[in-house]
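Starting off with a structure, shown below.
One protein chain is absent from this view; the other protein chains keep their places.
Here the chain labels run A and B in written order, and each chain numbers its own residues starting at 1.
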Amino acid sequence: MSHLAQNLINGTLLGGLYALIAIGYTMVYGILRLINFAHGDILMWGVYFALYMVIALSMPWWLGFIVGIVLAGLLGFSVEKVAYRPLRNAPRISALITAIGISFFLESLAVVVFGGIPKSFNIYPKFFNKIVIFNHLRIQMLTFFILGVTFVLLFGVLWLLYRTKTGTAMRAIATDIPTTSLMGANVDNIISLTFIIGSMLAATSGIMWAMRYPQVQPYMGFVPGLKAFIAAVIGGIGSVPGAVVGGFILGMTEILVVGFFPNLAGYRDVFAYVILIVLLMFRPTGIFTVYSEQKV
Amino acid sequence: MKKALLLISIALLMVSVMFGAESVKIGVAFPMTGGIAAFGQMTLNGVKVAQSLYPTVLGKKIELIVADNRSDKTEAANVVSRLIDYNHVVAIIGEIASSHSLAGGSIAEKKHVPMLSPASTNPLVTQGKHYVFRACFIDPFQGHVAAVFAHNYLKAKTAVVFTDVVQDYSVGLANFFIKDFTAMGGKVYREFYQSGDQDFSAQLTDALGKHPDVIYVPGYYPEIALMARQARQLGYTGPFLAGDGAEAPELVKIGGDAVNGVYYTSHFNADAPFTKIGKEFVAKYKEMYKESPSALAALGFDAYLLLRNAIQRANSTNPEKIAEALRNTKHFEGATGYITIDKYGNTIKSAVVNVVKNGKFTYVTTINP
Partner (left out) sequence: MGTKRISFKTNFILTTVFVIGVGFLLLAASHSVGDYWVRIITLMAIYSIMAISYTLVNGVTGIFSLGHAGFIAVGAYTAALLTLPIQQKTMSFFIAPLIWPLNSIQMGFFPATIIAGLVAAFAAFLVGYPSLRVTGDYFAIATLAFAEIIRIVIQNSYSITNGSLGLKGIPPYTNIWWAWGWLLVTIIVIGSLKFSSYGRALRAMSEDTVAAGAMGINVFKHQLMSFVVSGFFAGIGGALYAHWLTTIDPRPTSLGIMLTFFVLIMIVIGGLGSISGAVLGAIFFAFAAQWLRIVESPMNFFGITIPGIPGMSMLIFATVFILIMLFWRRGIMGKDELSWQYIYDHFAKKAGDQD
């Protein structure tokens, strides 16, 4: 029983990290119909920013994290402005290819700037490594921190989307760009804002990822990025609540598969991909249907 | 831009031709960028220490030509070809990863140029090849050493073996350990994980149910550190045993107190070098890099010296003769011990077992072949 509970806690933790990254994916897709392949790499840059703020500029850890997250937001903003905006009316496939190019570019640039050698990410207080034992369950303090941050941010984003004017404009753009701009909303600004928020959430997730697995390297964003994309598809791409649910489903599945079928550990990622393919085939709109695909 | 670069490269070529006649060219094919760049850097540091101590051979300067394989297999083959055909090196130090050595080795074999790998422990690397050698022991021996150590020193009867299913290194080593440990009468249970995993509680809960005397994890340090941490939290107080993939300062940085009591088989311990040249190496390394050398650096150092020694004994820079001399290396004094190369190109030498004690890699014992 405690075995199951332990796994559920681990699954929630991983799921929360996926969820934060997936929100950015899903918001961008909802508005631009673009799979932002570079999302995971912005996450990686955010972690490097935070690391260098603390190590090179000797900021306190919390300030370094915040500055790192803000810089990642700026990076997301610039990527959209430089690379995606000129292609907004180009075929969707061109934008996707460009996104792959940007991903490749950000990784290569990180190799040149930071070096290809993994760096240790041990800049947070030891307090987070403490273990609380609760009824035979071992819970790291970091778990509470990550879950707390995840939930605060999730509710923040939902509040922004459904309770503010900006959020209403964002949701409106997701349905119909021309009409929304006719109604007086500044489409460019809203899209920039979407990228900034998505990138900052990804960087937050990336920093917490690095706290749990204290290593930073230029290719660290790729796998979490891909997994988060799968999470977004599970939840119905374009839907923010869907991305959150998808993130938790995916994180939970991965942990439970390894937890209860250790012999299948080598096939763990196959489960994520099979879920993805089956969903794409039979319910491409995911769990939370937002809009119908393929407008003719 | 293109033209300027072309002109520069031509100028460089001329410069290297003008000065090239005086030196003996040795190629270094290491990963300097990409996923395993860290291994390339560490080993290259050792090679450079050797070069600064012994810069000449046969009265000529030794020139090292470093070629980056970008941690990529295609490039691993290309750089060996390039070093031989374009830079005209007489011998090659490289490569690090066994899969890269397999790709590069087939080129060196075809061109009859000796290639000496500092750190590829997979037995397949030298198999069936006459021009591929190594400065390190092979995994069957390392697995054997671990089994002997577990059985004789730790007095273990039951072992749980964790295998990293995506690393050929881990799969091979686990296999060799199990063969020898069961032959000695030990009992083995198996668990599996993969590189990049962060949570081992499921496997560990299962493993501890078997009441093992030792947990053998022939993987790499990031997972070993996390695994040790989680096992301690589950109440396991017994020893861990690992392979040379455990050795990195990050093991202690990530694992903290939990990795105390992690034993691992290795090539070298900087605190207890048992040859004279080993002491000389440690001193020079500390002077040059202000830190203690890793086992990989020691292996890079030995690879350079083995090659230099072979050139001296061959009294020639002919690749064919250097290979012949390398094959006849007997009881050569290196930093990692006394090295003999057998007719398959493999190294016969002793292994050390270290343990993490108070966050330090401490020497435990030496096991001879």
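Just so we're on the same page, a contact is a pair of C-beta atoms (placed from the backbone, for glycine too) under 8 Å apart; a residue touches a chain by one contact, two chains touch by 3 or more.
Worth saying up front: this structure is predicted, and the values here are computed from it rather than measured.
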Hidden partner chain, touching residue among A:Leu4, A:Ile100 or A:Met183:
A:Ile100
Of B:Gly172, B:Gly186 or B:Pro222, the residue that touches the missing chain is B:Gly172
Identify the residue among B:Ile62, B:Val90, B:Ala103 or B:Val282 that touches the chain left out of the display.
B:Ala103
Any idea which of B:Ile84, B:Val188, B:Ala242 or B:Val282 touches the chain not displayed?
B:Ile84
Residues of chain A touching the missing chain are 33, 35, 83, 86-87, 90, 92-94, 96-98, 100-102, 104-105, 107-109, 111-112, 115-116, 226, 229-230, 233, 266-267, 269-270, 273-274, 276-277, 280-281, 284, 293-294, 296
Going by the touch rule given at the top, which residues of chain B touch the chain that is not shown?
5, 8-9, 12, 15, 32-35, 37, 66-68, 70-75, 77-78, 81-82, 84-86, 99, 102-103, 106, 110-111, 124, 127-128, 165-168, 171-172, 175
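Please note the rule applied: only the chains that are shown with their structure count from here on.
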Let me have the rounded angstrom distance from the C-alpha centre of chain A over to the C-alpha centre of chain B, please.
37
Interface with chain B, chain A side, in the complex: residues 3, 6-7, 10, 14, 111, 115-118, 120, 122, 129, 131, 138, 212-215, 217, 219, 223, 255, 258-260, 262-263, 265-266, 268
Name, in rising order, each residue of chain B that touches chain A in their complex.
32-35, 37-38, 41, 71, 165-166, 191-194, 196-199, 201-203, 205-206, 222, 226, 233-234, 250, 253-254, 256
